[in-house]
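One protein chain is absent from this view; the other protein chains keep their places.
Labels run A and B following the written order; every chain starts at residue 1.
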Amino acid sequence: MRRTLRIATAVGITVALASAIGLAGNAITIKGSDTMVILGQRWAEEYMASHKGAVLQVTGGGSGTGIAAMINGSADIAECSRPMTDKEKQEVEAKRGKKPVEIATALDGLAIYVNTSSPITKLSKTQIKGIFQGDIKNWKDVGGPDADIIMYSRENNSGTYAYFKEHVLQNEDFAPECQTLPGTASIINAVSKDPKSIGYGGIGYASGVKALLVSATDTTEAIEPTEANVDSGKYPLARYLYWYTLGEPTGDIKALVDWVLGPEGQKIVSAVGYYPLPKKASAANEKTKTAADQ
Amino acid sequence: MANMQAHGPVALVQRRRWRRLFSPLPLITGFLTLCVVLMLVVILWNIVAGGVGRLTWEFLTTAPSQGMTAGGIFPAIFGTVFLVILMTIAVIPLGVATAVYLRYYARPDAWFSRAVQIAVKNLAGVPSIVIGLFGLGFFVQFVGVGIDKSFFGGEVTMGQPAILWASLTLALLTLPVVIISTEEAMRAIPTDYLEASYALGATRWQTIRRVVLPSSMTGILTGGILAVSRGAGEVAPIMFTGAAYFLPYLPTKLNDQFMELGYHVYVLSTQSPDVDATLPLLYSTVLVLLLLTFALNALAVVVRARLRVRQAV
Partner (left out) sequence: MPVITPHVSRTRPSYGLRPADRRRDRIMKYVITGSGFAAILAIILIFVFIGKEALPVLTSPEVHQEVTLSKMVTPLEGRAGKPKAYIWQPVSQVPKYSLPPLVLGSLKATLVALLFATPFAIGAAIYSSEFAPRRARELIKPVIEMLAGIPSVVLGFFALIVLAGWLKDLFDWKYRLNATTAGIALGVAAIPIIYTVAEEALRAVPRQYREAAQALGATPWQVARSVVLPSAAPGIFAAIALGFGRAIGETMIVLMASGNAATWSWSLGDSVRTMSATVAAEMAEVVHGSAHYNVLFFIGALLFVVTFLINFLGELYIGRLRRRLTGSAA
């Protein structure tokens, strides 16, 4: 009798466990950019509040993480603060069978941050490159006080890191003295505590620090990363924040993407501190969609 | 050697008492000990002072909102509990069985049992990040992908970070704790009990089941509690085996991801949108994690004391 009871319990537990391993259901997994994770999380919060039954889960880790997750199969949407490379797109297609589709979801001005006590207000791209490569080591070389420059950078899985490397460092390496921190928030935190420091990150994080005006070259005008300047493209470090889906979005994912690109989603973009897509970006999305179909 | 300058017994004792009071070594080491105590006090004070403000019932029972600057940490608490329950289911039977094997089945001089003992000691010393790497490489990408290929036709179900794999990884980390604690308890069982059992005709397994295990229950319990306390605090093993930044729902299936207290502390410290605004929340989360860990450790101490009392009787 006791033995049958014990066998029954064992069988019962096994059955319960087996049924617990379901497919992930209709949860949409969004992974990737740390710059975008706050955005993704707010989107998820609002979307689930207004669409009962939808289930979204958001994780950060860096744009590279999101892409790797898409390749490995553990994410539906990869959030990226930089465009995917061709190699990555090929890997997604090779491992998952479908091409990734690029969807611009928001606009960001990659800001260069310094401590609020710093007298510096503007730098040119060449100067920033010099600083982060270790050529310019002292603030006095760029018009500041006589002090060593402390540099804060992102980890190499970050899209922000990759964007900065490509557009500011012209694909050259960072100086080894750059301290790498795991998230934009920790960079902001560090810069706000360190009067001699400089860092970079998405504009949506600016609080407690000062964003510099950036000029494209040493002779052009230095531009502030305001919405108008980023929108029009005047700010030299304007970039799109992307979502990548596996193939054309369908069903639940399509509903989510449409919502994000629509007025409610874009309102959240502003609320979080980034810039909503300009009207012409929606046209760019249309172009990308048709290109992927071919 | 002793200093023979003293004359007369009373003077000798008095001088020795002086020396004892002001000898350098006791003073220095006493001061160093005080510093250690101070370190603990400073850390705890800082965390309690910073975190007690936001520690409300609401904090413990609601989900984070407004970009992690408001709301609570309930999903993280739930995730931690679920994770730890799964871990316990895995680690206690295995740990107890290993301890039983080492004590009652293995020949003490056979190479195999020596190897097992060495393995246990070394498992205890493996860095948690290496265990996390193993969890990723073995559980997620080998076992998980294998399961997907065999049972789900290649569809990604188990071959991704999941609470099941994270809990198994943690079980590996805490296995030595359970083994050592159980061994300690079994060592305290008087051999008379065992001999009496055998004399009555019981087999080895019956003796274990009816005499050894019930008597070691407190030790097993202690081991389990310590394992839970260690597992709830470790972040490196779960970072890439299942923990997530923000999940709107609670984990219910074995292949769900989960939020977890320790990982939440890490994420809030480094990836929250506005560190200054999140700081009070971060402090409170740390406080909750610390309270949880300490409560469990204290519980283990109490249970262990009960064990000693019972043995004394």
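The rule is short, and it goes like this: contacts are C-beta pairs under 8 Å (C-beta built on N, C-alpha and C of every residue); 3 or more make two chains touch, one makes a residue touch a chain.
Remember, predicted model here, so these are calculated numbers, not experimental data.
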Which displayed chains the unshown chain touches: A, B
Sole residue of B:I85, B:V126 or B:V309 that reaches the chain not shown, by the stated touch rule: B:V126
Interface with the undisplayed chain - residues on chain A: 61-62, 64-65, 67-68, 71-72, 91, 133, 148, 150, 155-157, 161-162, 165, 171-174, 176-182, 186, 190, 193-194
Touching the missing chain, which residues of chain B? 1-2, 4, 16, 19-20, 23-26, 28-33, 35-37, 39-40, 43-44, 46-47, 93-94, 97-98, 100-106, 113, 115-116, 118-134, 136-138, 141-142, 172, 175-176, 179, 194-195, 198-206, 208, 229, 232-236, 239-240, 262-263, 265-266, 269-270, 279, 282, 286, 289-290, 293-294, 297, 301
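In the analysis below, only the chains that are shown with their structure count from here on.
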Per the C-alpha centroid definition, the whole-Å distance linking chain A and chain B comes out as 35
Touch list for chain A against partner chain B, complex: 17, 20-25, 27, 34, 37-38, 41-42, 44-45, 48, 55-61, 72-74, 181-186, 188-189, 192, 204-205, 207-208, 272
Quick check on the complex: what are the chain B residues that touch chain A? 65, 67-68, 152, 155-161, 164, 244-249, 252-257, 267, 269-277
